[in-house]
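Notes follow once the structure below has been shown.
This part shows chain A:
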Amino acid sequence: MTEILIKNGFVVDPLNKINCEKMDIAIKNGKVVAKVNEKNAQVIDAAGLTVMAGGVDIHSHVAGAEVNMGRMIRPEDHYKDPVRKTALTRCGTGYSIPSTFVTGYRYSEMGYTSVFNGSVAALKAKHAHEELNDIPLMDKATYILTGDWWFVLENLAKGDVDECARLVAWLMRATKGYAIKIVNPGGLESWGFGRNVHSIDDPVPNFGITPREIMRGLIKVNKKLNMPHTIHLHTNNLGVPGNYQTTLDTMKAFEDLSTDGKPVAHITHIQFASFKGENWGKFKSGAEEIAKYMNAHNHMTLDMGQVTFSDTTTMTADGPFEFSLYELGGHNKWVNSDVETESSGGIIPFHYKKNSPVNALQWSIGLEIALLIKDPWKIFMTTDHPNGGPFYDYPKVLAWLYSKKAREATLKKCHKSAKKKSLLPSIDRELSLYEIAIMTRAGTAKALGLPDKGHLGVGADADVAIFNINPETLDISQKFRTARKAFANAAYTIKDGTIVVKDGQVVNSQIPGRTFWVDAETKDPCKIDDEMKRKFRDYWTIEFENYPVTDHYVKVSDRLERKASV
Partner candidate 1 sequence: MVEQKLRATLITGRTIEQGVGKELGKGSVEYYDSCAVCFFDKSDMQKIGIKNGSTVKVTSKYGSVIVKAQRYPWGTNPGMVFIPCGSWANCITGDETFSMGMPLFKGFPVEVESAPNQPVLTLDELLLKQFGRNSL
Partner candidate 2 sequence: MSKIINNVVCPICGCLCDDLEVTVKNNEIVKMKNGCAVCEAKMVHGYKSEERILKPMIRKNGKLEPVSMDEAVKKAAQILTDAKYPLLFGWSSTVNEAQRIGVELAEELGSALDNCCSVCHGPSVMATQEVGIPAATLGQIRHRADLIVYWACNPWTSHPRHVERYTAFTDGRFEGSEWKSYMNKMKASASRKKMDIASKRIEREEAQINPQVEVNGPPPQTLQKPGRKMIVVDVRKTMSAEAADYFMQIEPNRDYDVIEALRCIVQDQELDVEKVGGVPVEYLREVADAMMKCEFGVIYFGLGMTQSLGRFRNIEVAIALARDLNRKTKFIISPMRGHFNVTGANQVFAWQTGYPYAIDFSQGYPQFNPGENTAVDLLKREDNDATLVISADPGAHFPSVVMKNMMKHPLITINPDMNAISRLGDVVFPTQWCGIEYVGTAYRMDSVPITLKKVVEAPPGVLTDEELLSKILAEVREIKKKRGLPVGLTEQKIVHTEPIEPPRVCPAPVTKPKPKKVVKKKKEAA
């Protein structure tokens, strides 16, 4: 294996408290090491460049049934973005839902090296893994929709958290999943008959349980299983005006569950859950309330779900939400995809426009929350790809975060009512490279429980991104476009100790990346007896034996073993 020495770069490594210090990073056998023999090593002269760990995306829909359905129904989305085959890379298409190979290449070109797939129904987990295998250059993992899995609902309704934990441990192993994903808890089951829940205390029809009980139960399960990540939550009432109250209720409901000051839940795409006002006409930002709460509490982490003003495709397991979006009118394509016994789903193509008062304010809300929450370890940068915008709009989002000038330039073009309601003019905060590194790699790696990611200390995975930004000479807040360009085209991306991108171009497409999955070892395994198999046959339309994702579905497997306390 090659040795690499990155010399004289400005290293930004928040996990090791290194802020723009000029130093060398040595790489050997896919790991960061203390030093290498300079004579044998490939030397990268990083003088005048910024060196960070490879980006870790905590929430992005890159693979699975929902994503692929989005691809299938949107040929018009691909027409505008064909990607040619080269001697090194496969061909494909963009735009809002790029084909798998293109997804890998484009992430890598931005200096990202890991991506965590937003949600997958367990029944279709094989599909997600097949696609993840076709995303090169990235480490990846997928969250499994657990919140409306019938076994979870039944056991939590009974109050049997331990048995629920054993079943979830089995589920994670069976689906090669990484974390417990909860989407609109209770709402997805209700949607089976076309209904929904509207608060965290609404009863779920036929199951005698409430969303509050589901979420709290699964947090306990998550703790008992000692999962690396917290629960990953998409809140009730997502995308509904006035839902910031539901979000606050949800956060308050978990306060007592954090005992050691550590986060117990991650609320994803918070922007969509921070709407104020009784209806769309009176639509306002709830960012202030959410940020205020977050600044006073430490038991949650968030990601942005930033809107980027593009013609994109919304997709979520929240079937009722997509239907209400369809009902708002103006949309012709509506896909609903319920999954028996566990989930639902929906897709609607959506064009976020600056001249729409609602869309423009949504853009503002995402940034407001990110900027008003003082601690960058609590909120991470995402667009909920492709829901708020495609992931390759990340450099744009970063520019809005580190440059008030960039925000003003965009706000100027926004609808006047949004301009009036936006809190952005009152916010002067501009993020530093250090804070950006937290929001894009260090913080996400920490929240995900990945000790070898997100930093460049000795022993870390040799996933490195080098950007053409000289912190001594370039004022990123003023020259935001220059910096944006640098973030869009990494000078170098190193994956597992191999240079895969140079000057924003893929130079090696043959690094497959690993798939992380969690194997929580419980003291007693869950009972898989004939009774269980019979139940399985009743609940699903496939046999118990054919449900799990077998080993060969994971191209390069990286099993994270955890000791559970049940």
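FYI, a residue touches a chain if its C-beta (ideal position, glycine included) is under 8 Å from a C-beta of that chain, and two chains touch if they have at least 3 such contacts; residues count from 1.
Basis for inclusion: all candidates are chains of the complex that A comes from, given by their letters.
As the structure is a prediction and not an experimental result, all values here were calculated from the model.
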| item | value |
| --- | --- |
| Selected partner (touches chain A in the complex), from 1 or 2 | 2 |
| Residues of chain A defined as touching candidate 2 within the complex | 15-17, 29-31, 33, 63, 65, 67-69, 71-75, 78-79, 82-85, 87-88, 90-93, 97-101, 123-124, 126-127, 130-131, 133-134, 192-194, 206, 228, 323, 326-327, 332-341, 347-348, 445-446, 449-452, 454-455, 457-460, 496, 509-510, 512, 514, 538-543, 545-546, 550-562 |
